[in-house]
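What you see is the complex with one protein chain gone and the rest in place.
The letters A and B name the chains in turn, as written, and every chain counts its residues from 1.
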Amino acid sequence: MASYILRRILATIPVVLFVMVFVFSLLYITPGDPAAILAGDQATQAEIEAIRTDLGLDRSFPVRFVEWSTGVMRGDFGTSIFTRLPVSTMILQRVEPTLSLMVVTMIIAIVVAVPLGVLAAWKHGSVLDRVIMLFAVLGFSVPVFVIGYVLAWTLALQLGWLPVQGYSPFADGFWPWLRSLLLPSFTLATFYIAIIARITRATMLEIMQQDYIRTARGKGVSERSVLFVHALRNASVPIVTVVGIGIALVISGAVVIESVFALPGLGRLTVDSILRRDYPVIQAVILIFSFVYVVINLLIDLSYTVIDPRIRY
Amino acid sequence: MTDLPRDPEKYAAARPMPAILAAPKNHSRMIRSLRRHPTMWLGGVLLGLVVLLAIFAPVIATTDPAALNPAMRVRPPSAAAFFGTDMLGRDVFSRCIYGARVSLIVGLGVAVLASAIGMVIGLVAGFTRWADGLIMRVMDGMMSIPAILLAIALMTLLRGGSVFNVILAITLAEIPRVARLTRSAVLSVRELAYVEAAVACGTSKFGIIRQHILPNTIAPITVQATYICASAMITEAILSFIGAGLPTSIPSWGNIMAEGRALWQVKPNIVFFPAIFLSLTVLAVNLLGDGLRDAVDPRLAKRM
Partner (left out) sequence: MMKRRTLLGAAAATPFLSMPALGQSGDTKVLKYVPASNLTVLDPIFTPAAVSVTHGYCVFDTLYGVDASQTPQPQMAEGHTVSDDGLEWRITLRDGLKFHDGEPVRAQDCAASLARWAQRDPFGQALNAATESFGHADDKTIVIKLTRPFGPLLNAIGKPHSRPAMMMPERLAKTDPQTQITEMVGSGPYRFLADEYVSGDRVIYERFADYVPREGAAEWTSGGKQVNFDRLEWQIIPDAATAIAAIQAGEVDWLGAVLTDLQPILEMHPDVNLHRTDPYGIMHVIRFNHLIAPFDNVELRRVVMQAVDQLPFLQSVAANEADREECLALFPCGTPNVEEVGKGIIGSLDIEAAKQAVIDAGYKGEPVVILNPTDIASIHPHGLLAADLLGKIGFNVDLVETDWGTVVQRRVSKETVENGGWNLAATNWPAISINNPATNATTRGLGDSGWWGWYEDAEMEQLVVDWLAAADENAAAELYLDVQQRAIDRVPTLPLGLSYRSGAVRADLDGALQGSVDMFWNIRRT
């Protein structure tokens, strides 16, 4: 087990290295000049050149890459071209909203989707099943920003239950924090509800045909107990897999949701930075995203051994 | 949001048994099972309608979808403009009809390209032990970069603009998943007794791929492709939302919605009509994919 974990951790190193080189090269060849954006509409070429020199953007690819990667090794991600703030500061300011959005979204998604999936599997073939599955398909057929506007309009503007936008830090209290997150999280969750409900249903269906479920039923175990104790427990491996992938996907979803609901998260920071070519910030954020992705995948693999003792490494 | 979870390999790894892909089937069985899946037919018919819409766009559309008329901006739906007009006075109905072309081309283009390239990479990785580690690390790396961010970066790199660039950007983000799926299919099939027997008999690598591997991997890849197709159309909309999508002179459902989104409180028609088209198409593709999956492999059906 320990050697497996060690091997897995070591295996992440080439992945992260690849991402480092890939992202840096990608940005290097991407058109767009932060110095020209920074200098503004009135700027002359001489001014842009001066800014470029001042920022060190005129240096060669290897020089910049070595400087950046040695910095990263020391935990120094550099300074934002635009705000001149340390990239680490900018990222730390943004971690909490994105993390909160991820957690609340996944909780909502699981709490809603797993019972729906179980219900659909239990009432397999019924109208209820069909309706649930239809909604599941619709859930990822509508772009998330459309869902967001509609929910914001009804729940926040017309009913006044929730704030329209903005983020209230956890430090300011649990309820304000949760209130500020419910709308964006629910919007984002629609997509995961769709996926997780489908997977849950499919897995439950397969498991319910297994011998031990028939045995349990034959022994007269109550239907609820069959569903939730025997079947769902065995269905948890694929569900956890999807939840894990889902967390990685929330990062992508965050990009849109954070813009729609004005949450000061990492997704918005990334898009802003890409559009204005703030290289140090983009590099750092993508590196962190991929690191998180790798870690989550590791944790998921390890969690299988906890959920299903038959799986060993 | 940009892509559906499709990682049967991981799923397979977690199960006590390796993922077993059904042996090739004969055609009469396939047709029989096709008949047993009415939702697939519904999906097929819906998709067929959209394809017809796209093909006959010049006939159906009432005006040039790119014709500007600022004096007629943001008009509500009327007899002259069925779905109203957008901020530049362009006819939303005609844009939606022509948008079918772009959205379908993007969806299908990404599905075909990503499947083909991903399959080749997956086959190479599955068959060449020395390259396997390298290829899969690169794929891991690409997968670990959130797809939407990769696509944004690529769109700016490709200088935005064309349908081809959008397809390329989304495709690149999708390839690793297909490659992984193919590789895992190859690995599981490679160990099967009849394949080992073929190897022992001295059948060439290409022979093995053609006779044993491809028939077994095409099925899951095809199913996978339908999901990629659906998610590519959504991703295209999101790229437009972020400002890294197609220019509005090339109408797609995604950029019609993205451009009209700010006005949705006052002019919901600009957002909702393309949203309906997009949803129905994605729904159709999904239904088709589900049906296909059930048809080609009932076991796969339960797992996806």
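Everything that follows uses one rule, which is that contacts are C-beta pairs under 8 Å (C-beta built on N, C-alpha and C of every residue); 3 or more make two chains touch, one makes a residue touch a chain.
Note that this is a predicted model, so its numbers are computed, not measured.
Asker: Check the options B:L49, B:L88 or B:I117 and report the residue that touches the missing chain.
Answerer: B:L88
Asker: With the missing chain put back, one of A:F261, A:F289 or A:Y304 would touch it. Which one?
Answerer: Residue touching the absent chain, from the options given: A:F261.
Asker: Over the whole complex, note the residues of chain A touching the chain we left out.
Answerer: 31-34, 36-42, 44-48, 50-51, 53-54, 80, 82-85, 90, 93-94, 149, 152-153, 156-157, 160-166, 168, 175-176, 179-180, 259-262, 264, 268-269, 272, 275-277
Asker: Write the list of chain B residues that the hidden chain touches.
Answerer: These residues touch the chain not displayed: 68-71, 73-74, 87-88, 156, 159-161, 243-244, 247-249, 261-267.
The definition used in the following text is that only the chains that are shown with their structure count from here on.
Asker: Between chain A and chain B, what distance separates the C-alpha centroids? Give it in angstrom.
Answerer: Computed value for the inter-centroid distance: 21 Å.
Asker: Under the stated contact criterion, what part of chain A meets chain B in this complex?
Answerer: 11, 14-16, 18-19, 22-23, 26-27, 29-32, 137-138, 140-146, 149, 153, 188, 191, 195, 198-199, 202-203, 205-206, 237-238, 241-242, 245-246, 248-249, 251-253, 255-256, 259, 270-271, 274-275, 277, 282, 286, 289-291, 293-294, 300-301, 304, 308, 310-311
Asker: Which of the residues in chain B end up touching chain A in this complex?
Answerer: Where chain B meets chain A, its residues are 1-5, 7, 10-11, 13-16, 137-138, 140-149, 152-154, 156-157, 159, 230-231, 234, 237-238, 241-244, 254, 257-258, 261, 264-265, 271-272, 275, 278-280, 282-283, 286-287, 301-304.
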